[in-house]
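The block underneath contains the structure these notes are about, expressed in structure tokens.
The complex appears here minus one protein chain, its other protein chains still in place.
This part shows subunit A:
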Amino acid sequence: MADQQFDSALDLLRRLNPRDTKKNLNAINSIIPELQEDLLSSVDQPLEVRRCPQTNRDYLLCDYNRDGDSYRSPWSNEFDPPLEDGTVPSEKVRKLEVAANEAFDVYRELYYEGGVGSVYFWDLDDGFAGVVLLKKGVTPGSQSSGEWDSIHVFEATDRARSSHYKLTSTVILHLANQSEALGDMDLSGNMTRQIEADLPVEQGDASHIANVGRLVEDMELKMRNLLRMYSATPSFESGIGNANWSVCDLYRGGLLRQGQGCRG
């Protein structure tokens, strides 16, 4: 019963407006409090930002850097509020985590030109796992805004001369636009994709950073293109097939007769 209710809760959250996910989670929790913990760890929500008191740098909060009510900063490895025996990665994995944070900080600056990023690693019996978080918000005009959150969770399992990587990526997007001519327009959503790959690790830890980096970089490009397609002009018939879920399918515009409109 509980399993079925959990599945129904996830299905419901997949159908109701993604803009209201937090509100709907609270409502489901009020109906079935027992589902709360599993739901909170299964449903991705926009990331929260906190400033690291030791380094004065911003970092992102998620379940993977949380211990009780405290969160670990990737920059200082310290918990806030302070914890005496908070769970931290092993020395080897922390060293890798520091390097990954430096690498993804460069990545963030190159692709996001701002925003906040954080990488958290933890030990596995036969390897390690981690999460790469990136967040950016823009307000290009007083009436329009955009928010992007990406959450990449991966596992790296040791093989003979290679490592097996399993990556699950979620992007949460919120675009809002308002003007007199347009009225209100809101495009919100989240999307999850997975990939697995065996990649060589000939240079040890440096290879891990490069492998995870490329997997995340390629996945973000793919997901950005998918999401951009949904926010792209619906009036051109392109080769995007079924994903052309646009307004076009509801309205046959006058553009049709100029040979550049939507499918009839």
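Here is the rule we go by: a contact is a pair of C-beta atoms (placed from the backbone, for glycine too) under 8 Å apart; a residue touches a chain by one contact, two chains touch by 3 or more; residues count from 1.
In this section, contacts and distances are computed from a predicted model.
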{"item": "Per UniProt record, name of the chain withheld from view [\"Ribonucleases P/MRP protein subunit POP1\", \"10323_t:CDS:1\", \"RNA polymerase II transcription factor B subunit 2\" or \"F-actin-capping protein subunit alpha\"]", "value": "\"F-actin-capping protein subunit alpha\""}
{"item": "Touching residues on subunit A - with respect to the absent chain", "value": "1, 4-5, 7-9, 11-20, 24, 27-28, 30-32, 95, 98-100, 102-103, 105-107, 109-113, 134, 136-138, 140, 144-148, 173, 175, 177, 179, 181-193, 205-206, 209-210, 213-214, 217, 220-221, 224-225, 227-228, 230-235, 242-243, 245-247, 249-255, 264"}
